[in-house]
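Removed from the display is one protein chain of the complex; every other protein chain stays in position.
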Amino acid sequence: MTYIAIIITFVLIENFILTQFLGLCPFIGVSRNIDSAVGMGFAVIFVMSMASLTTWAVYNLILLPLGIAYLQTITFILVIATLVQFVEMIIQKTSPPLYKALGIYLPLITTNCAVMGIALIAVRKEFNAFESFVAGFAAGVGFLLAILVMASLREKLDSEWVPKPFKGIPIAFVTAGLMALAFMAFDKALLKNLIG
Amino acid sequence: MLKEFTKGIIKENPIFIILLGLCPALAVSTQVVNALGMGAGVIFVLLGSNIFVSLLKDFIPKKIRIPAYIVIIASFVTIVDLVMQAYAPALSRNLGVFVQLIVVNCIILGRAEAFANKNNLSRSILDALGMGIGFTLGLLLISLIREVLGAGTITLLPIGNFNGVIRIPGLYSAPVRVIALATGALLVMGYLKALFNWFEQRKKREIGVEGSSS
Partner (left out) sequence: MKSIFISGGKLFLICAVAALTLGIINAITEPLIAERKVLELNKALNSLTGELQAAEGVTVEEESVVKAYYPVLRAGKVDSFILELSGSGYSGDMKILSRYKLNGEIISVKLMDNLETPGLGKKAENPEYMKKFIGAGSSNPVPALKSMLEQSEAEAITGATITFTGIARALDEGSRFITGGRLVEGME
């Protein structure tokens, strides 16, 4: 896949949240206001790009040559956990308010399907190192896009009337569902029309 | 004791109440058989993880408990992945990355951290079973709705000559396709959660009324 194709695919066509359902927990949990959504989004972009690059290295330079590809799951998740610890420390030092705002959701990036997901998908698609990095970055941007739109919508929803059973989580899901419907416009046909 | 088992099914149902494990719930629920397979995998990993975390709770130092739990969980996930590839390749292909993604299923790490490292073996086993079955039931509910309305079929395991697909007359020729797609998953989830909320709110109101009249 060309780099443009990778970017368009992971940001729009196979958007991690609205098409693949990877990264829903933080998506629902951190999208209540725009500021924390943006902070979360950027943290995720950073973690995902670094993660996909690092796991590419682990898989292709260590696991495959040694014939222990079946240890993929364990090694990947440990690499990601370490990376997230690292990012947590950085955020704590550079921006304590952001650290407080993200709260529990920061360490939860470790158990985030999105990060592990992009690592596994990049391996399955047999991307090279740079392609993996671009894919991770693009997927993160897709996440940011989705969570940003979601946060803006939810901020508006807070001042609207919502039927009682739907208040909070359910209406968030319904909103996400409608967003997913809109994103259906971004499909393979678009890619073919744009790139051929 | 029995309560440890039943709480996972309704009261603290992982999908609808605690809202964990959403990613596979939505991604995999296009066919009933996928739900069954995923549920089985999660139950196995939950059991393995809860058992070992409970057994080793005094052996694992507090500082390194999260990486230790991760290694244990990831090992069981790898076992499920390899066994599924060998003995149920069609299911493995349908579930794709989501088999390996069981390792990041918040339910499993959540139960290890919140329950298994503080409780004895038998309670941890019951907890794992309850949560796992609760997860599977929740997943089955979503999958049934999505497959019946979205494709007009119910896909089960192929046995002998039966290829596993039950077609529902009427719906099969004119299904509500959008429900089987991404949008449908989110909408169905939203409406189901609203339904659960409605039940809870009604219960609270009834208790409130009874409380004030007694």
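Order of writing sets the chain letters: A and B. Residues in each chain are counted from 1.
Here is the rule we go by: a residue touches a chain if its C-beta (ideal position, glycine included) is under 8 Å from a C-beta of that chain, and two chains touch if they have at least 3 such contacts.
Everything numeric here is computed off the predicted structure, so don't read it as measured data.
Check B:Ile43, B:Ala68 or B:Leu141 against the missing chain and you find that the one touching it is B:Ala68. If you put the hidden chain back, the residue from B:Ala40, B:Ile79 or B:Leu121 that touches it is B:Ile79. Within the entire complex, the positions of subunit B that touch the omitted partner chain are 30-31, 56, 59-61, 63-64, 67-68, 71-72, 74-75, 78-79, 82-83, 85-87, 89, 93, 96, 150-153, 175, 177, 180-181.
The missing chain lies against subunit A, touching residues 68, 70-71, 74, 187-189, 192.
What we mean here is this: only the chains that are shown with their structure count from here on.
Here subunit A touches subunit B in the complex through residues 18-25, 28, 70-74, 77-78, 81, 108, 110-113, 116-117, 120-121, 124, 163-167, 169-174, 176-178, 180-181, 183-184, going by the rule given at the top.
Chain contact summary for the complex, subunit B toward subunit A: residues 19-20, 22-24, 26-27, 66-67, 70-71, 74-75, 77-78, 81-82, 97, 100-101, 103-106, 109, 178, 181-187, 189-191, 193-195, 197-198, 201.
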